[in-house]
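Single-structure report; data block below.
One protein chain is absent from this view; the other protein chains keep their places.
Going in written order, the chains are labelled A and B, and every chain counts its residues from 1.
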Amino acid sequence: MKRSLSFLLFFALSTTACVGEPGDGSGVGLQDAFCGPAMARVDSFMATFAGQEPVGERYGGTVVLGSLGDVSGMGPGDAISVEAAQHQQFLNFMTLIEFDENLEPAPYLATSWEISEDQTELTFHLRGDVYWHDGERTTAQDVAFTYLTVINPESEYANPGYFQAYLPGEEGVEVVDPLTVKFHFNPHADILETWRNLSILPHHLLGDVPTAELARHPFGGVCPVGNGPFRFSSRSPGDSWTWEANPAFPEALGGRPYLDRYVYRVIPSHTTLMAELLAGGVDVYIQMLPNHAVMAREEPSLRVPTFPYPSIFFVAWNSRVPELADARVRRALTLGINRPQLIEGIQRGEAILLNSGIPPVHWAYDPTLEDSLRYDPDQARTLLDTAGWVDRDGDGFRENGDGAPLQIDLVYNQNQERQQVAEVMRVQLQDIGVDLRPRVLERMTYSGVITSVEREFDGALVTFETGFRIDDRDLFHSEVRDGFYAFSGTVDPELDRYLDTLQLIPDWEEALPVWQAYQLRLLEVQPYTYLYSALRRNGVNRRLQGVAMDTRGDLASIRHWWTDPQSRRTP
Amino acid sequence: MLSFALRRMLAAVPLILGVATLVFIALSLVPGDPALIYLRPGVSPEVLERIRETMGLDDPLGIRYGKWLWAFLHGDFGYSHFYQMPVRARVLAALPNTLLLASGALFLSFLIGVLVGVLQAVKRGSLLDSVLSGVTLFFYSIPSFWLALMLILIFSLGIWGGPFSFPVSGSTSPGAALLSPWDQLTDRLHHLVLPTLTLTLILTGGVARYVRTSMLEVIQQDYIRTARAKGLPESKVILKHGLRNGLIPVVTLFGVYFPFLLSGAVLIEVVFAWPGMGRLMLEAIHSRDYPVVLAGTFLFGVMVVLGNLLADLLYGVVDPRIRERRG
Partner (left out) sequence: MGSRVRFVLPGLPHLFRGRVLEGGVALFLWLGLLALSGLRMDRVLQAPSGDIGDWVALLTLLGVLAGVWIWSAKDEVGGGGGAPGGSVGSRGVSVEGWRVFRKDPMAMAGLGIVLAFYLAMLLAPFLAPFEPEARGAFEVGGDMALRLAAPSSTHLMGTDQYSQDVLSRILYGARISLTVGLLAVGLSLTIGVFLGAIAGYLGGRIDTSIMRFVDMVMAFPRLVLLLAIVALFQPSILVIVLALAFTQWPFTTRMVRGEILALKGREFSEAAHALGFSRRRILFMHLLPNAMGPVIVVATLGIGNIILLEAGLSFLGLGVRASTPSWGFMLFEGWDYMMDAWWVAAFPGLAIVLVVLAFNLVGDGLRDALDPRQREGRSQ
């Protein structure tokens, strides 16, 4: 009897422990304390617009967008993911400026701006009619707060490097008046680019939160109150995010968006995504597979906006490895890979051949380089012969003077495109006597292998979404040879010079020749074999109109999207 | 009986903790850093270092384990870096979806399975038996994700002129929150049909065959012959005398399938984009979201223990010999 009682007691205790007060790590309490009132204020502000719905046949409807991965969150630390960044800058929040169709900076949160003569000051004048979704006005204070937050590494904002030319700390920003903010920095390149994709955060909500806690704050994942054309409505983690139209969005910028609602759905399989697109379950299928794009183009109810995108796909050669230390070998590899065949076979011709790390949409892209390093297996063979790699034992593969075979271990993470590219490259390089050994790694293992100091690979297939601000310093500069992104381990003083100079020249015209010289030098050194920049193909249901998808992003025109009233989705 | 149950559960605690510890160690051995989820030039290494620090990844293994265990025992499952929310909230979001799908499928598959199995045993050797055998075996032999896609093609896209039009994936329609409660319920059921159908078809095959075997063994026993010889009608013979004993092994099967309620049918969840525990675990493992993986493992272990316990208890209910022995 006694034993049973004590067992019972112990059991009861452990049960309460499991259900009891959470420790500080889980943050459930904070979530309620913060998000509850915040969302309540949003709801009451939004309610004041009830009954004022604009009239017009374009207004109304829900749009569903499907994609493979989840949007991680709306906090500054989440902007590291392109999906999350797009939803932040185009839907939930506003950025100071945006790009128009010609990729020229256009006013958005800022009505105008000036850069001082000596290129050390940037002043933004803000709109006065922008309100946070809970009714507070957006002011210069918010901008300054956002800046100070993201330059602090504790916020886990991914690109503090964008601000490295800015004066340190509070010296870098000055709130002149509630609608004017001024930044101070040393002259550098792409001054405005940063402000195109940095979402402004609400100071009145997050000002009291220590920056170190911001990364785990429920604001990012549970209640992101913004000021963009759409306001956050709900989230089902791993499943979907829902936004609703913001009726308070400034009239001058288009006012309340046409769509009532935007839903982002996570669908982890391309096949299911295609099925949903065909069935009408989703209206937009982001980044279709090449064969699905072909299918979609044949469907009368769908169309496939296809556009160049700032991403590059390349093979990173680890020149620390003896086989790849010789630039001639690397050059031979580039000449021996039939890149047009890759583009034709794997991307169905919908990709642009690359010879440098600058995507074709970038202003510094040098089109004269397109024809360089054309597929030439004969020249490749000659180069390899000259470099001392000859097939000495007749097995079809080359060896060097010591008999070591030209075997290259190529790693990649599992993905339809990469697998096919690796396999085809293997066949192509076999033709010139190189033994390429593709090795597939699980995603995180792959990331670990290519960024670790040991660099236990010879070659790696890498895709980068470069955006519009290219800074290859982390990739090629000799000073960061042991850094994360120094896959190639390049040591080249000329490249170093270009890399150091390029970031300091604000004027495009002045910078262009340097960019060209840089790209030429890259061709000579061949740290990577650049493959191509694939076009982006999205599947869009024709009932969705006003969709302009281009290099700026899939969601760049979201506030202008509208649905055909006849085939509108309800609710 | 109660003390038996409690004793078993308490004995299970070290078991589950042991499994969780093993998983912890396994995860720490696996290469790959959760801080490397997204990799792009311009992402400064300091930030990644900072993330690792926050996640406590720089601490030695022993300390990390200790911290985790301490928090865990206090009910604090930690924070999911990948989903930007507390692990408990994340798991609680996925759990009902899995329970919904799995319990529906388990219930239906056992119901249908028992019926079919008994029917097969009674009508042994007939054409019906052969046909049912063929059908159940067929569904038992299909990969689940395969069947899932087939059902989508037939019932959602109507590829072969199917009359129905069920949703392809997901657990609710977008904007379902705005519907009336009744419509919301119908919407949920509508989305539930295909995934549940897939899972049920697959599970039923196994259950039916198991029941058939068990019932056949029972039918051949002497006491059944005696009952027949006594002149009782066949149905009463089977149902009253045979069924009770025949179902004993089925009870074990239920205990085996029980943890399924939690691990979810990963493959089906992936194809149907069903936001359940299976997918959660898969994604968490892929992104090295350790707290979520550990929480999931813990829950899975609990379900296994509960399942075994349930099976043993039911065994005692159905088989009086065991009940006596147990005291």
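Just a few scattered comments:
In this section, contacts are C-beta pairs under 8 Å (C-beta built on N, C-alpha and C of every residue); 3 or more make two chains touch, one makes a residue touch a chain.
Everything quoted here is computed from the prediction, not taken from an experiment.
Shown chains touched by the missing chain in the whole complex: A, B.
Checked against the full complex, the one of A:Q31, A:T138 or A:Q428 touching the unshown chain is A:Q428. Looking at B:L199, B:V266 or B:L313, the residue that reaches the missing chain in the full complex is B:V266.
Residue B:M281 is the one among B:A94, B:L151, B:A227 or B:M281 that touches the chain not shown. The chain not shown here touches subunit B at positions 11-12, 15-16, 18-19, 22-23, 26-27, 29-32, 130, 133-134, 137-138, 140-146, 149, 209, 213, 216-217, 220-221, 249, 252, 256, 259, 263, 266-267, 270, 281-282, 285-286, 293, 296-297, 300-301, 304-305, 308. Where subunit A meets the missing chain, the touching residues are 269-271, 274-275, 278, 289, 291-292, 294-295, 341, 344-345, 377, 414, 416, 419-420, 423-424, 427-428, 431, 439-440, 442, 444-445.
Definition applied: only the chains that are shown with their structure count from here on.
If each chain is reduced to the centroid of its CA atoms, subunit A and subunit B end up 36 Å from each other.
Across the interface of their complex, subunit B is touched by residues 4, 7-8, 10-11, 14, 17-28, 31, 62, 64, 70, 72-73, 75, 77-78, 80-81, 153-154, 156-162, 212, 215-216, 218, 220-222, 234, 236-240, 242, 261, 263, 265-269, 271-272, 275-276, 278-279, 281, 442-449, 451, 464-467, 469, 471-472, 474-475, 483-485, 569-571 of subunit A. Those residues of subunit B lying in contact with subunit A across their complex are 3, 6-7, 9-10, 13, 30-34, 36-48, 50-51, 54, 71, 73-79, 82-90, 93-94, 149, 152-153, 156-157, 165, 167-171, 174-175, 177-179, 270-273, 275, 279-280, 283, 286-288.
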